[in-house]
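One chain of protein is taken out of this complex; the other chains stay put.
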Amino acid sequence: MASGVKPRVKVPKSASAGEAITIKTLISHPMESGQRKDGDGNPIPRSIINHFTCTFNGETVIDVKMEPAISTNPYFEFEATVPESGTFEFTWQDDDGSTYTESKEITVG
Amino acid sequence: MNLSRRDTLFLGAGAALAATLPMPAMADAVADAISAFTGGADVAEGGVDIDAPEIAENGNTVPIGVSAEGAESIMVLATGNPTPAVATFTFGPLAASQAGSTRIRLAKTQDVVAVAKMSDGSFKQASATVKVTIGGCGG
Partner (left out) sequence: MTKASKRASYIALIAASAFAVAANAGPDEDSLTINGETEIVTETAAPDHLSDAFDTIYSGWRFRTDETQALEMDDFDNPGMLTVDAAMEAYATVEGSAGESCQGCHEGVENFEGLTATMPKVDEETGKLVTMEDVINECRTERMGADAWKWSGNEMQGMVALIGLQSRGMPMNVAIDGPAAPFWEQGKEMYYTRYGQLELSCANCHEDNYGNMIRADHLSQGQTNGFPTYRLKQAKLISKHNRFRGCIRDTRAETFAEGSDEFRALELYVASRGNGLSVETPAVRQ
């Protein structure tokens, strides 16, 4: 696991049924591209988060396949529709096999 | 400096060579990525929005957004990067819009291309040029 990886997610606490809400996510990760060389001229191996998903009560909102051209500390912003109260699950998959997760509750009233 | 006609021709040829040489390889990588995504289907121009700055102060972190109403997925390519793939957004049933924003790396001034796969199986694409400035102060 890359050290100190920390997700941040911004989701409103409540919404009305069927409302479009904006979600923002940010995760600390160097996203080493595999294109750089170290001080001795040796290539630095690629180490990135390669996949991000957001689901709500088990159903997909968005799924992003990520390449080394995504910047350090990957950021995503997108919109979701929430039919009922429930839980957003966010997952980030690292090249090294680690998975980072975060979840957020939302109340639909 | 005085340049003879011969020198000028030589310089010009060199510059032209430098400008054109990498192009086929680059174009191939972009074309390959697109045909892998579309399965070789025709791609219509337009119908995809790209929100990108005209000038990026630093190519390391360039905010971009893509959207295409009715798309199943959108693939983003940076045509001037060492490898053009950037990201592919796939939208689920709970996506309120077929839109996503992120921050990307651009190695130099280039076109960003977005190709959308629509729910009827057709494809659309758009491109936007982003000028990447190389600062005077390396830091």
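For clarity, chains are labelled A and B in written order, and residue numbers in each chain start from 1.
Assume a contact is a pair of C-beta atoms (placed from the backbone, for glycine too) under 8 Å apart; a residue touches a chain by one contact, two chains touch by 3 or more.
Fair warning: this is a prediction, and the values are worked out from it, not measured in the lab.
Within the whole complex, the absent chain has one touching residue among B:T61, B:T83, B:S97 or B:S127, and that is B:T61.
Residue A:N73 is the one among A:S47, A:T60 or A:N73 that touches the chain not shown. Contact between chain A and the absent chain runs through residues 4, 6, 8, 10, 24, 26, 28, 30, 71-73, 75.
Considering the complete assembly, chain B touches the hidden chain via residues 53, 55-58, 60-63, 133-139.
We take it that only the chains that are shown with their structure count from here on.
Once the centre of each chain is set as its mean CA position, chain A and chain B turn out to be 23 Å apart. If you check the complex, the residues on chain B that touch chain A are 60-62, 65, 78, 81-83, 85-97, 99-106. Residues 20-21, 33, 35, 55-56, 59-72, 74-83 of chain A touch chain B in their complex.
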